[in-house]
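Right after this comes subunit A.
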Amino acid sequence: MTGVDVAMLIVVVFGGASALLVVSARNVVHAALYLVVALLAVAVTFLLAGAEFLAWTQVLVYVGAVIVLILFGLMLTRAPIGPVAKETDVGRFLPVAVSVALFAMLMTGIWISFDGVRLAVDAPTTTAALGDVLYIEWAFPFMALGFFLTVSLIGAIIIARREEGEGPAPQLDTEVAPGRPVPAPTDASASPGVTAPAQEVVR
Partner candidate 1 sequence: MLAVYPLTFAALLFSVGAYGVLARRNAVLVLMSIELMLASVTVNLVVFGHLAAERGDAALTGQVFALFVIAIGAAEVGVGLAIILLLFRNRASINIDDADLMKY
Partner candidate 2 sequence: MWEDWAITVTVLLPLVGAAAIALIPKAHEETAKPVALVVSAAGLALSVAIMATYYLGGLGPGLAFDQNVPWITAIGANYHVAIDGISMPLFVLSYLLTFLCSIYVFDHIEEPGKPKAFLALMLLLQTGMAGTFIAFDLILFFVFWELVLVPMYFMIGVWGGPRREYAAVKFFLYTLFGSVFMLVAFLAVYFTAPERTFDIVRLSEFGAAGAFSRAFQLIAFGGVALGFAIKVPMWPFHTWLPDAHTEAPTVGSVLLAGILLKMGTYGFVRIAIPILPDGALAYAPIIAVLAVIAILYGALCCLAQTDLKRLIAFSSVGHMGFVMLGIAAMTPAGINAAIFGMVAHGVITGMLFFVAGSVKERYHTRAIADIGGGMLQTMPRMGAIFTFVAIASLGLPGLAGFWGEVLALLAAFSPAEQLSAYLPLYRTLMVLAAVGTVLTAGYFLWMLQRVNMGAAPDRWKDAALADVSRVELGAWIPLLVLILALGVLPFLIFGMTNQPVTDLLGQLRLGF
């Protein structure tokens, strides 16, 4: 067992534990913070596997951006930041059973197939090498990815943006009792000749 192995085991333990905490924390903000730890553990794994660039990307993108986004999301939705009384109405049995079964299955497979296989991490991959591959061999997917990110951005904006002028008026959240659906309006196309103000009336 080399030092890398030991490091990896520590990562597994810490990462795994924080992952468990993510899904079991009563407080959502705590959960988000545990997620940071878990994702950092992933980044460390990348480092150990010699994927340096990827490790930093992971840190920047996830720990830097995604977590912040999530925290913003939590705040914007004014989620009960304190502990949650009831976790789920599915009950615990099914999630636990599924999770355990999945883990067992995967581990069995992994042990059968990769027992004893070693990763020889001689030197970390250089960013330059990665760049070469990325921009030559994978140029087309990369461009497609770029377009995809654009689409996602626009999509997210469309969905998240409050209405102004077009369509129904903005929602007044406070008027709606939590957990109760707002009475669904009739389909907008229901009244062909009727213009937008009329729909406000419906609201």
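On how the list was made: all candidates are chains of the complex that A comes from, given by their letters.
Keep in mind that, in the parts below, a residue touches a chain if its C-beta (ideal position, glycine included) is under 8 Å from a C-beta of that chain, and two chains touch if they have at least 3 such contacts; residues count from 1.
Here the structure is a predicted model, which means the values were calculated and not measured.
Novice: Quick check: counting C-beta contacts as defined, which of 1 or 2 touches subunit A in this complex?
Specialist: Per the touch definition, subunit A is in contact with 1.
Novice: Could you please specify the touching residues of subunit A with respect to candidate 1 in the complex?
Specialist: My answer: residues 2, 4-5, 8-9, 11-12, 15-16, 19-20, 22-23, 28, 31-32, 35, 38-39, 41-42, 45-46, 48-51, 53-54, 57-58, 61-62, 65-66, 69-70, 72-74, 76-79, 84, 86-90, 92, 94-96, 98-100, 102-103, 106-107, 110-111, 114-121, 125, 129-130, 133-134, 137-138, 141, 145, 148-149, 152-153, 155-160, 162, 170-171, 173, 176-182, 184.
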